[in-house]
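First, the structure itself, so that you have it in front of you.
The complex appears here without one of its protein chains, the remainder shown in place.
== chain A ==
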Amino acid sequence: MDLLRFATAGSVDDGKSTLIGRLLLDSKAIFEDQLEAVEVTSTARGYDYTDLALLTDGLRSEREQGITIDVAYRYFATPRRKFIIADTPGHVQYTRNMVTGASTADLGLVLVDARQGLTEQSRRHAVLLSLLRVPHLVLAVNKMDLVDWSQEVFERIRDEFVTFASRLNVPDLEVIPISALQGDNVVTRSENMPWFEGSSLMHHLENVHIASDRDLRDVRFPVQYVIRPKSDEYHDYRGYAGQVASGVLKPGDEVMVLPSGLTSRIAAIDAFDHEIDEAFPPMSVVVRLEDDIDVSRGDMICRTRNAPEPTQDLDAMISWMTREPLRPRQKLAIKHTTRVARAVVRDIQYRLDINTLHRDTDSQELGLNEIGRVSLRTTQQLLVDPYEQNRTTGSFILIDEATGVTVGAGMIN
């Protein structure tokens, strides 16, 4: 059994909570006491139906306002896969939460209401998922029961979306007509839509091929921590602990440590109390080298002829996440892999209108929930790859040095 992380985007109006509630119910991830609590609350509020959205609105303020304001994580499993849902709110003022949810997702699920067709909001969701390089995208056309299961309506929405998505970077797209309320094409195939030849949403989630999404060619091993037991038994042990970002490491491999550029060979790879023959993403391992060279947290182990470029100049798309806008000359802390530095904003090249994809080059700042292309200069070298090649070595966060709060997320061009 493997693991698939997916992000959902949409609003209550699109039936997102109903869909998630159904996925959880039908995979038995919701327990009787949870369902009973929701039934009690629904009755108390005078609803004549069980409001499945109550299952997913975790905080009291959200329940009171009837909206989701934060990323919520949900879990369910089928015999084939374990799933982690990053459930994010859909409105534009919550763009930062959607970016957060999409950052770790293998798949993005966008919902539209069949009666409404594509809206500005659904286009924006697709843009964000493509910007975050979520490799698989599913458009679920919901509420098909309310358009008489019309093939024509579905195909019109599908074609419009496919045309729109061709302007984005979407490697894999699936469009599925569903009714979350009645369960059509959610877990089992719909008898109301015999004209649809594709698989149900659950079947697609269980079978979508994610094995090739990981980069197994370019070795990138950011050193997190140096393990030195200093005990009698392990007197000379010196191991470099980290999580493999990409590539496959094997004992005997010739490697280079950045930023020093010193080379050595892998003596052994430890996984707890035994040695292993190879390490690949996303394994957490300890690498030992043949030579006693200086390696510390923030360094990166890679291959001699395939290494990221050490640089102090970053050109990146930045998603801004705080009220006080980002402005030129602003100074921030930056965390990239296991390295922390300071950065200064050189230039805001443009602000991207995520609804129209228009680039506003006149903008001199980025406000809350806005995204733009920004040039940064850092105090020390970072070991970066383009985000489109590597979601680990191509991403960073920006931290306000006074408040300590995470204020931005960056994807390197």
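One rule holds for everything that comes next: contacts are C-beta pairs under 8 Å (C-beta built on N, C-alpha and C of every residue); 3 or more make two chains touch, one makes a residue touch a chain; residues count from 1.
Quick note on the criterion: contacts and distances are computed from a predicted model.
For the chain that does not appear here, its UniProt entry gives the protein name "Sulfate adenylyltransferase subunit 2", which is one of "Predicted permease", "Putative tricarboxylic transport membrane protein", "ABC transporter ATP-binding protein" or "Sulfate adenylyltransferase subunit 2".
The hidden chain makes contact, of the residues A:191, A:233, A:294 or A:362, with A:233. One chain is missing from the display, and on chain A it is touched by residues 1-3, 31-34, 37, 41, 55-61, 69-75, 77, 81-82, 84, 96-97, 99-100, 103-104, 211-212, 214, 216, 224-225, 227-231, 233-234, 237, 241-243, 248, 270, 272-273, 280, 282-284, 286, 297, 321, 333, 335-336, 338, 391-392, 395-397, 399, 404-406, 409.
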